[in-house]
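The structure appears below as structure tokens.
Only a single protein chain was left out; the remaining protein chains are all shown in position.
Up next is subunit A:
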């Protein structure tokens, strides 16, 4: 990766002091009856705050908060594709996913790292099936997603946030895409995991330790994104996916309501439009 010459980057190599601290004993999440650290049951999700139209210059924008996870997304376009080589009769979608440098436990760099690039692609592939691309030929829509605070389930929150922002921008879509994620630990499935519950490869080597993220278009019953991490047996994976799908269905009215509220305020503010 080329060095970033425009910013003062601080010491070339620095390490968060937490790297040297003893890892806190893995929360015992194998017992199904056990309550989670934040008092939730395994099936409970965190309270969601969703609002559109925060960024006034953008055609559409949305902000989602799932307790400690805070994501903001703006949508620009459709606007003309400038480069001639990129001409296409189908509209183009671009996605730019970024963690702010201070959003995670360890500091991140300004430039997109491999994980952020991976998330950008996954986000794009989650949203592409939902958008009516043929409605804006020779044009592109840019989606910018910024994570302000990361407390787990970031990709799922970003998918929801970005699809609501697209809807807010008036981009024609077949359906909203709702994201949800689950952590699998043995027989337990924890919905909407927070950062300490999320899977990392530091965890024990047992089978059935991992996480799943699903993007669903609820009214079409189509899965537009699915990713998993960690070694999982098929039965557990299937079960976790089913849980995720039902969580997406539960979230659907929340997103619809947020959009309805935004539309109402828009109409009330300017009755002519």
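Rule of thumb we're sticking to: contacts are C-beta pairs under 8 Å (C-beta built on N, C-alpha and C of every residue); 3 or more make two chains touch, one makes a residue touch a chain; residues count from 1.
To be clear about the criterion, contacts and distances are computed from a predicted model.
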Absent chain [UniProt protein name; select from "UBC core domain-containing protein", "Exosome component 7", "Ribosomal protein S5 domain 2-type protein" or "RING-type domain-containing protein"]: "Exosome component 7"
Omitted-chain contact residue, chosen from A:123, A:145 or A:232: A:232
Where the unshown chain meets subunit A, residue by residue: 15, 19-20, 114-115, 117-118, 121-122, 125, 128-130, 201-207, 209-210, 212, 216-217, 220-234, 237-238, 241, 245
